[in-house]
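Note that this complex is displayed minus one protein chain, with the remaining chains in position.
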Amino acid sequence: MKRREFLKSAGAAAATAAVSGPSVISSAKAQSRKETMLIVSESGPNNIDIHGVGTNVPGYEVSWNCYDRLISHEMKSVDGKPYYDRDKFKMELAEDMNVGDMSVTFKLKKKATFQDGTPVTAKDVKWSLDRAVSVGGFPTFQMGAGSLTKKEQFVVVDDNTFRVDFARKDRLTIPDLAVIVPCVMNSGLVQKNATEKDPWGLEYTKQNTAGSGAYKVTSWVPGTEVIMERNDAWVGGKLPETKKIIWRIVPSAGNRRALLERGDADISYDLPNKDFVELKSAGKLDIVSTPYSNGIQYIGMNVKIPPFDNPKVRQAVAYAIPYQKIMDAVLFGLAKPMYGAPAGSPTQVAWPQPHGYSIDIAKAKALLSDAGFPNGFETTISFDLGFAGVNEPICVLVQESLAQIGIKATINKIPGANWRTELNKKVLPLYTNVFSGWLDYPEYFFIWCYHGKNSIFNTMSYQSKTMDDLIDGAVTAAANGDKATYEKDVKGMVDTAYADMPRIPLYQPYVNVAMQKNVSGYQYWFHRRLDYRTLVKG
Amino acid sequence: MTETVSIVPAATPKAHSNSIFSHARYVVAENPVTGLAFGLFALIALCALIGPYIVPHDPLASDTAAALQAPSWKHWFGTDQLGRDIFSRVIVATRLDFVIAITSVALVFVMGGIAGIAAGFFGGWTDRVVSRIADTIMAFPLFVLAMGIVAALGNTVTNIVIATAIINFPLYVRVARAEANVRRDAGFVQAARLSGNGDFRILLAHILPNIMPIMMVQISLTMGYAILNAAGLSFIGLGVKPPTPEWGIMVAEGAANIISGEWWIALFPGAALMIAVFTFNLLGDGLRDLVDPQRRT
Partner (left out) sequence: MLATLGKRLITVIPTLIGVIIVTFLLTRALPGDPAAYFAGPAATKEAVEQVRVSLGLDKPLPIQFVRYVNDLVHGNLGNSLSTGRPVVTEIASRLPASAELTLLGLILSMVIAVPLGILAAVKQGSWIDHTCRVVATAGVSLPVFFTGLLLVYVFYYILGWWPAPIGRLDAFSSVPPNITGFYTIDTLLTGNVETFRASLSQLILPAFTLGIFSLAPIARMTRASMLAVLASEFVRTARASGLDNRTVIITYAFRNAMLPVVTTLGMVFSFLLGANVLVEKVFAWPGIGSYAVEALLQSDFAPVQGFVLTMAVMYVALNLLIDILYGVIDPRVRLEG
C-alpha cells in the first residue's frame, strides 16, 4: 500500500511540475541530479532488515546506512585511501563508552531521535540487541561471535544509560558491537506492527526502515531499485551531503560499465576485474581497489572424502594449481597473491599470508605417486554459479592443470540458491569458494574455517587436535593480553594449515569501486559495502 | 505459429519418390535461397562431422599469455579470456549444438509423431488425452518450462535434450494428428482395410510413409528452434558444463566483453548460432516447397 501511495504522490508531483513548463523541470532535474547519487549494481536487497530471515548481502548495505549502532569505527589511511581502523572506535548513537573489566557502559546521545521523531532510549537499544540474539540465523550467530548470546547481558541502567555485561573475557565483544547486526531500532514502532506469530516484527522491518540512521528507504521495488532519502535529523555523525540515493539493479555487467563510462551512473562496485583494470587505465573514472580484510579465495578439499584424506594428495594438488595464470587471466592482477612465499621465509603473525607452494608439476606427480596414485584419479570440481565470472575460469584452469598430473576433474556448476546447501552437506570433494570475516583477527578466521568443532565454514571437515589446541590457545591468550603466547600460537596455526593443506589459498580478493571523478568520500569498510554517509558529489 | 497442413496428396509414396529428384532440381533452380540453405547445411554438417579433426588449435587449451587477442592470421576469430582459440571453439561447438538439436528433434519426432498419429487415427479417448497433454504444454511459457525442467532435473546435456523435446511436443502432435486424421478415411486406407489389414499394419505401412514428408519439414523447422533454445538455456547458466565449447555459453561469456571492445568473443559464436538457425529455417521452407508446393508461404 505504501508503495502505491508513494507512486501516487510522485505522480502528482510530476504532473504539477509538467504544468509549469519544461525548462523548469530541466533545471530542477539538474539540481536533483547534483544532490542524488545513482548507484548501479548486479543485485539488490531481498530484505532491508539484517535481522530478517535470509537477508542477502545487498540488504546489509541498506541496514548499514539506515540504522545506527552504538559505536562505529574511525577511519585511517591505507595507501592514501580511507580504510576503517580496526582498533579505534567512534561514537555513533552513544556519546560515551566506558569499558570496565566485565562490562561496558554507554551513554546515549540526548538529541538522538528515530526517523518518526520519537527519542532513542536505552529501552530501544536493549530491545534491538535482545532481538539480534533471539531471532536465530545469521544475526544471532554473528552476535555469538563476540560472546553476546543472552538477553540478560543487555541492561537498561536508565533512559540514557545502557550496559552490556560480558559473558566471558573476549577481545571480540566490543568490535562485535560495531558490526552491522547490533543496529538500534525503534522498538515502539516495530512492536506496534508485530503480531503474535511474529513477536519481533520481522515482517514489518523487512520492508520498512525503523531506525535513527542517516537515510530512510522511501521506495523499494525488489529486483529493480531502492530509493533512499536523507534523514535531516540525524545525529550519528556529520550530516551527509547527498540528499537522495537511487540504487538501480542492472544485471548485465556490460551495461553497468557502459552506464559508468557514459557518465549516466555515479558509482558501481561489482564489475568484472577486467573492466576495472581497463577503466583504471582509461583514466576517465576513479577506481579504488582494496583487498578484502580477512578474506581469501581458496580451493577446498574435503579431507573426509578419499583420496583427499591423504595429505600428500592435497599437497600434490597445491603444487598443480596454475596460480599465476589465475592471477593474470582471471583477476587481471587485481588481487593479492597468497602463494609462492620464498622458501625459508619466516611465518608472520598475520592473516591472510602467502603459503610456500607454487606450480611444480614434477613435484606434484612425485607426491601423487608417493600417495599411491601414480595414474591420478577422477573427481569433480564444483563452484557457485552466482559468482561464475571468477569461479568458472578458475575451475577451467585448475581442471586443465590437474589433468597434467592425471587427476581428471569434471566441472560441476551449482546454482547460487543451492550452493550453501551443498557446502553444508560437506559432500563436495573439490571446490573453490571465498571466505571472509567481518572481524579482522586471525583466530576469528581459524575458529570458523579450521577448528575441529566443524562449523559450516570449515567446508573441508578438517579436524586436527594440534590445530584446535593452537586456536584455543590463541583465543585465551588474546583475551588475557598474553602477547608472546598469542604470537606463537598464531604462527603455529598458519604453519599447521599450510602443512596439512586442507584448503589452498589462491589470493586475497579486492573490493573494486568505480566512480565518477566528481564523486568523493568513498571509505573501505569491513563489510565491503558502500557507506553513503560520506559520499559527496561535485 | 506453425500452420497445420491438411492436404492429401493423391500419389502413393513410391510415385512421389520417383519424381522427387527432378522436383528438387526444379525447386532449387526456382528458389535460389533454398539452394543457399542446402549449401550452408552441407557446410554445417561437415563441420559437425570432421570439425574436431581439422581445427588449428586445441579448443580446450588455455594460453593465458595470448588471452583476449583480436582476430589475426594465427587466431582467425581471436582468443577468449583464457587464451583459447575462438575459431576452433566455434567449429568444435558445431557438433555439440548439432547433436543437441538432432537428438531432441528425433526424440520429439518419435514421441510426438506416435502420439499424434494415434490421436488422429483412432480419435475418441486417445485423441482427447493426447490433445489435452499437448494443450497443457502449449499453455506454458515454453522457455520458462524448459528452464524449469533443466533446473529440476539437473544441468546436463541429456536434460537439455529432454526439455527441448518436451516443449516441441505439441507442434509434432498437431501436425501428425491433422495428417493422420485426414488420411483415416482416405481411399488407400479403406482399400487396405478391406483387404484385411489390421489397424497397426495400416498405421505402419500406409499412414506413416504418407506423413513422413510433412514431418520432415517440421523437423527442419524445429531444429533451428532447438538450437536457439539450448543456447538460451546456456545463456542463463543452465547449459553444458565448462569448458565444453557451446555457442550459447560462448555468447554469454563474451557478452560482458562487448562493451570493453572485445566484440569477437561474442560475435563469432553468435554469428555461427544465427547461421545455423537461419539455415534450418530456410531448409524447412525449401523442404516444404519440395514436399508440398501448394503450401509454400
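Quick notes on this one:
The first chain written gets the first letter, and so on, giving A and B; residue counts start at 1 in each chain.
We adopt the following convention: contacts are C-beta pairs under 8 Å (C-beta built on N, C-alpha and C of every residue); 3 or more make two chains touch, one makes a residue touch a chain.
Just so it is clear, the model here is predicted, and its values are computed rather than measured.
Within the whole complex, the absent chain has one touching residue among B:M138, B:V157 or B:M216, and that is B:M138. From the options B:P71, B:G123 or B:G232, the residue with contact to the chain not on display is B:G232.
Touch with the chain that is not drawn comes from one residue among B:L68, B:V105, B:I258 or B:L290, which is B:I258. Touching residues on subunit B toward the chain that is not drawn are 1, 3, 30-33, 132-133, 135-136, 138-145, 147-149, 151-154, 224, 228, 231-232, 235-237, 248, 251-252, 255, 258-259, 263, 266, 270, 273-275, 277-278, 281-282, 285, 297.
The missing chain lies against subunit A, touching residues 4, 7-8, 10-15, 18-19, 22, 25, 29, 32-33, 36, 38, 40, 46-47, 53-55, 136-138, 141-142, 203, 206-207, 221-225, 246, 248-252, 254-255, 258-259, 261-262, 264-265, 415-418, 420-421, 424, 455-457.
The definition used in the following text is that only the chains that are shown with their structure count from here on.
If each chain is reduced to the centroid of its CA atoms, subunit A and subunit B end up 46 Å from each other.
Across the complex, subunit B meets subunit A through its residues 60-62, 64, 67, 81-83, 151, 155, 237, 241-243, 255-260. Every residue of subunit A that touches subunit B in the complex is listed here, in rising order: 252-255, 257-258, 261, 272, 274-275, 278, 325, 328-330, 385, 388-389, 392-393, 395-397, 399-400, 410-413, 415.
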